[in-house]
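Submitted below is the structure of interest, expressed as structure tokens.
Only one protein chain is missing from this complex, and each of the others stays in its spot.
Lettered A, B and C in written order, each chain numbered from 1.
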Amino acid sequence: MFRKILIANRGEIAIRIMRACKELGIQTVAVYSEADKNSLHVQFADESILLGAAAPKESYLNIDKIIDAAKQTNADAIHPGYGFLSENASFAAAVDSAKLTFIGPSADSIRAMGDKAESKISMKKAGVPTVPGVEGIESEKDFKKAAKEIGYPVLVKAAAGGGGKGMRVVNTESEMIESLEAARSEALNAFGDDRVLIEKYLPNAHHIEFQVFGDKNGNLVHLFERECSAQRRHQKIIEETPSPLLTSKLRKEMGEAAVAAAKAVGYFNAGTVEFIVDPDTLKFYFLEMNTRLQVEHPITEFVVGLDLVQWQIRIAAGEKFPFTQKDLFQRGHAIECRVYAEDPAGGFLPSTGRLLQFIEPRGPGIRVDSGFAAGNEVTHFYDPLLAKLIVDGENREVAIQRMKAALSEFVVHGVTTNIDFMQSVLAHPDFQNGEVTTRWVETNFNWKPSEPTLEILIAAALADQTITNPKSKISNSNEPDPYSPWKAASGFRN
Amino acid sequence: MFRKILIANRGEIAIRIMRACKELGIQTVAVYSEADKNSLHVQFADESILLGAAAPKESYLNIDKIIDAAKQTNADAIHPGYGFLSENASFAAAVDSAKLTFIGPSADSIRAMGDKAESKISMKKAGVPTVPGVEGIESEKDFKKAAKEIGYPVLVKAAAGGGGKGMRVVNTESEMIESLEAARSEALNAFGDDRVLIEKYLPNAHHIEFQVFGDKNGNLVHLFERECSAQRRHQKIIEETPSPLLTSKLRKEMGEAAVAAAKAVGYFNAGTVEFIVDPDTLKFYFLEMNTRLQVEHPITEFVVGLDLVQWQIRIAAGEKFPFTQKDLFQRGHAIECRVYAEDPAGGFLPSTGRLLQFIEPRGPGIRVDSGFAAGNEVTHFYDPLLAKLIVDGENREVAIQRMKAALSEFVVHGVTTNIDFMQSVLAHPDFQNGEVTTRWVETNFNWKPSEPTLEILIAAALADQTITNPKSKISNSNEPDPYSPWKAASGFRN
Amino acid sequence: MKTTFDQRAIDLTSNGKNYKAVLDDQTVDIEIVHAENGKLDLLIDGNHVIAYVSSDGAKRWVTVNGRTFVLTKSSGTASDSKNRRSSAGGEHASELAAPMPGQVRSVNVSEGDAVSKGQTLLVLEAMKMEIRIQAPFDSTVKSITAKVGQTVEREQILIVVDKLES
Partner (left out) sequence: MKTTFDQRAIDLTSNGKNYKAVLDDQTVDIEIVHAENGKLDLLIDGNHVIAYVSSDGAKRWVTVNGRTFVLTKSSGTASDSKNRRSSAGGEHASELAAPMPGQVRSVNVSEGDAVSKGQTLLVLEAMKMEIRIQAPFDSTVKSITAKVGQTVEREQILIVVDKLES
């Protein structure tokens, strides 16, 4: 087993990985940018190394600095978390070259799944269903011909892509040339590669992914599905498992396809095979594979009963799985809500500021993975994810009720959040019936914040009245009020 | 289903029950004593009723006041929690008479299990193994004769008893008369009933209990065991499930015996059948049945995957179990540590005071059931339980490691706690080997607090230095310091 | 004491132990059971209400029953920020402001350029997102007040355009 692991990430996922290390008796090294000097993930680690300025390329995306930090602290492995360098094959290769262990798949697996066109070809070879489409074509004529065969609407998307960049929906042949040009130019800008591919566009699909996990001895299993159809701006906000859409027959078929997909690229460690599923035909298609730990891994941990991060570390250290596919099963139902600092009434634009209050819910069946505390600053440099609220219950209904109760106990002041928005999604009949598809928020859900009630105005007035009287202070304040019971002792060293 | 439930309890268990109500869409009524005016359980409820003075008999033990409170608020059921009136048959009967639902077993079941002599006789009839002994005898001669047959050491204990009162270990015949007199006089004082019974004393036994649960349609299942041998002053401090002692054969036999015991008294709702198990012979004996929810119920919830409190409410409302014994199974391993305000270096005497800091651990697989927050007062009126820290993991080793990590994140200032003590118990080879018996703490474990390290003294000196400088305050204080960032706005109303 | 939040006035008077609030011709009695650490335990006309409150300048954050609101105290300057925020997309506005804090990634036009409605003038990067600042109407670029690489605050003016009369 490793003696010391460097965590090349920040926020909730860095802390979550450090907890796993602590439980396994492994020392931890945090890396951080100047903006994160007083972050919880730095305080949680045994040691910490400053990487550089706040901009990710100066810090969390800087391969050389991170490898230097690992050498300097005598770490023997690096966990990349998710985002940042986690799916960067060059990083995985650089970690290898530095004689350190990369806690994740091989650089080759990352590379093979990183290119959408190539991975689609290898998936087809492996017998994994892919979205009908054509890759490797160039001329406008070929694209038009392919689109006609597939049937409009179609999607043109960057081969090297990811994150929704270099992607266009084409509804009719007349839009093809313009869309193709737009996608190519975006792809060139974003990835330095203007190759695009074309495929059938399924507007009302479910996004269902399978967790796969392999050890270095060729044992590869899946840990069942996660239903991630509730999205806004192509980003997941609510995930759950089991999926209300899957039958056990379909679950078995998709699980086998996921394992076949991973096997095709010689996969080990944790990965996720994403599928889209047509709810009308129940046909499923390979979308892409994320060659890293997923944000929403906790719902799988609840329902399958395994600690995925501990197993990532164990596998990387050479341990074999003590179980096989038939030992694994789902029990109960788990849901995750991603609490973002964003304004759902204003196009989901991120919200920044100092957290005046940050009270996490607690109780039976509730787990909160967060990297923030009251007093922390939410900056514009990084992802606006404040916390992941995860619940489990005996069944879907119990889990939904628990999530609603838990969300109502989450208090965040200082930035706008999507808590009330998610509360409304959970209460919607479409969600309760399991009928939410990936474009549901955009097309079916017109949310407006409610008007302040009498109680709200009274509380605001009381806070206001009393805050001006230093003898009866009751509330938070960002203002330099020496009487405030909230002020941090930032002047400590004076 | 009920519309509104009154919770006749306080602290962590009142809050835990209210969470279940909230998730089931049921309104809650808290009752409280004058000492609990600002307690979390009162704030958590939808409504609250003041019962009276701090002394339990004026408040939480006052049957009339509690029933009045339920009528006044139009509650339709009462949950008694554990302790206080939870095993009081007269209370259960009074709730019935008031046309309210008692969330627990029938008054008759409570009464039948309340008397140790009678319950032992009915258990023998039901074929449940009991500790070899004799009840219903009175003369010293008969006691000596019985003791000789059973074999010394023996235990004489009050028939009406509970809580270790009216109980004496007798090692030789010469001690019999004195012990008998002492037990009888204690029993008379404590229970107004001087009947005592005699049984074999097993000094090195495991305390293993089975959770049983019945609906009102005669379906009675067990939810497996809890190992509760780690005790001090005859009170449990660490519980776990599964028990490291049980084989699956023994587990099955004991589970069946527990169900038979409960059936013998027409039991419904949640109850716990306590056994002692001789680790050498693996023979088990019925000890007593607790006719209520148990403090340590969360470890069962983790491993069996059911919400016991939600089911208590559902069963009381007339729902049937949708499962049978064969649908139930254990997965993973769970441990509970009871965090008490007490001094393990000073005979475990309770510690009182104002909580200066109260930081609960969090993270995957960690649950904290508590009724306290920083600023709250721990008084001498009630049980010194501050919080229950519960963890689960894939297996016993993972769970122990997780508990150690979680305990090390629990910060309590203002009262002395048993956190460091439990940390040492968990680290002991006897605990790790599953060999702790009920008298292990007393006889095998000589704990001493460690000496303050360099870091501790430095931190104390820094706190000290800076607290005298109002510009650089960094720490908690109970003192009337207007600059303290910690002071509550108790002067709010002037 | 009268206070106005987002155009709704509330009048709070203390009568010793308790408070009385008047708003929208409604009068309610308020008892403060306990107040600590930004958490108010209240009885409003006898009903138990827990409210979490925070202040930040003119803003009041309030959470009751799991719903959070941000109110702006308006002492004559009612809904100031609302007006300013909408200026970015308003029909008559000509000052284009940053909708959120971020870093200027590219400036695609020069002063004096004629631009058409919807044309991207400047790209901001914030929290992994690209935000395109587009021309609200056919116009001329009057001045550019942001530079590539510059970190800008929310509502900071980036570009000023003059509407073309057509």
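Definition applied: a residue touches a chain if its C-beta (ideal position, glycine included) is under 8 Å from a C-beta of that chain, and two chains touch if they have at least 3 such contacts.
Remember, it's a predicted structure, so these values are computed and weren't measured experimentally.
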item: For the chain not depicted, the shown chains it touches; value: A, B
item: Candidates A:Asn9, A:Ser48 or A:Thr379 - the one touching the absent chain; value: A:Ser48
item: Hidden partner chain, residues of chain A it touches; value: 37-38, 43, 45-48, 375, 488-490, 492-493
item: Where the unshown chain meets chain B, residue by residue; value: 55, 163, 346, 349-354, 356-357, 359, 379-384, 407-414, 416-417, 419-420, 423, 449-450, 452-467, 472, 474-479, 485-486
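Basically, only the chains that are shown with their structure count from here on.
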item: Rounded Å distance, chain A centre to chain B centre (Cα mean); value: 40
item: Centre distance in Å when chain B and chain C are each reduced to the mean of their C-alpha atoms; value: 51
item: Of all residues in chain C, the ones touching two or more other chains; value: 32, 35-37
item: Shared-contact residues (touching 2 or more other chains) in chain A; value: 466, 472, 474, 485-486
